[in-house]
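Accompanying notes for the structure given below.
One chain of protein is taken out of this complex; the other chains stay put.
Up next, subunit A:
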Amino acid sequence: CMHAWGIYWQHYRSHRPKKAHCWCSQFSFICRSLSLTGHVGFDSSPDQLVNKSINQGFCFNILCIGETGIGKSTLIDTLFNTHFDDRVANHFQPNVRLKAQTYDLHESNVRLKLTIVNTVGFGDQINKEDSYQPIVDYIDAQFEAYLQEELKIKRSLYSYHDTRIHVCLYFISPTGHSLKTLDLLTMKNLDSKVNIIPVIGKADTISKTELQKFKIKLMSELVSNGVQIYQFPTDDETISKINATMNGHLPFAVVGSLEEVKVGNKMVKARQYPWGIVQVENEHHCDFVKLREMLICTNMEDLREQTHTRHYELYRRCKLEEMGFRDTGPENKPVSVQETYEAKRHEFFGELQRKEEEMRQTFVQRVKEKEAILKEAERDLQAKFEHLKRLHQEERMKLEEKRKLLEDEMIVFSKRKAATELLQAQAFASTPTVSLKKDKDRKKDPGFRLEILCFDVKNQETDQEQREREKLERERFTHREFQK
């Protein structure tokens, strides 16, 4: 074991970031192993650590995937020896939903915060293409939540409720033949994200010989399709033997039941059939005890560690690389995340500024165009106005001409009128008595006839003249109005 430390040291020294050296070059790392001359007391360190963990409590999250009615809830109840009070789901779910519930369990001085996530409606739809996607999304969302917490500036990781899935129990239908396509597809999509332990649900429908063949078939199918299920760790001597044998018993054929039946003189958990009693905790009847042993008693800590160090780190690496962060720069020199981040930030701000410029340009362009259009319109309007003005001028001139003509006529007429009035006056002077007679009389008196004729002509002329004058007045009036 000292040798292992030596190797660790070599590895550490060669991977130390070289940058840090310039700061404090005064210290040196000498690794010696010492022998103690007395009892120091740090052998209590594991106990101290364990005590602290007891105070903090443990977290364990199980995801159960399987078709409706395959016995997921019953098995969990049986595993943890308690009734989790779940409602039975119907088969008519439109899509796969995940239902998560958290429970606080106590056993002696250990507090366990257990979260069970169930898939509701898995395998029930007619078109099962999207069955595994919600599950993958859920697992990723838990990793994402942890990553977000870890990347925060002010974070509280030690009091964070860890919801990452530590183990996935995949329930296989006990058909006795082989894996369904849906099973293969789902497991292939999940094996790099979560520790998968396949189990055969409702295993009391298969006989022993059939079960053996079924298990071999299943494992060979998984191997040939490259599905990586969780292998129980065999590197620690205390548990390697038992883990190795258990690895050979995968997948576990389980039967779940909370009902107690009297067998012999004790009450055991079992399922009672007319042809016999299937005892849950009997190793010859089913692998339930093995599952419980492996899942809880022996490997719970390892499952948590694998989730954190393997699956979570993989997710984190992929996510950060997706965002463009690298550990090594273009010349293969180590680039800190800080530098990458700052570079990206500058890039981003450059981009923003460029976009702002663009927008400003387009804005200016638009304004110019609008201005041009408006100017056009203004010019048109101006032209129209001029045109109208010209028309008015022409009409006015015409009217002026007409007026002049009319006035000339008026003058001529008034002259004539004056002349005839003069004549009339002269005629009056020669015949003093003038009386208006009827037509008969007029005819007898030719002198009067002349007068009357003149008079009539004058009247007619006066009317015409009056009409013309009125017309002129009207025109003049309207012209004036128009001019206004």
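Note that in this section contacts are C-beta pairs under 8 Å (C-beta built on N, C-alpha and C of every residue); 3 or more make two chains touch, one makes a residue touch a chain; residues count from 1.
The rule is short, and it goes like this: contacts and distances are computed from a predicted model.
Name of the non-displayed chain as stated in its UniProt record, restricted to "AP-3 complex subunit mu-2 isoform X3", "Septin 12", "Mitochondrial import inner membrane translocase subunit" or "Gap junction protein": "Septin 12". Set against the missing chain, the residues A:T68, A:Q142 or A:T307 yield one that touches it, A:Q142. Between the chain not shown and the residues A:V261, A:I277, A:L320 or A:L406, the one that touches is A:L320.
Residue in contact with the omitted chain (choice from A:L184, A:M219 or A:M300): A:M300. In the full complex, subunit A contacts the hidden chain through residues 1-2, 5, 12, 15, 17, 20, 23-24, 26-55, 58, 79-86, 96-110, 112-113, 115, 134, 137-138, 140-142, 144-145, 148, 151-155, 157-158, 161, 163, 236, 238-239, 292-293, 296-302, 305, 309, 313, 316-317, 320-321, 323, 325-327, 336-338, 341-342, 344-346, 348-349, 352.
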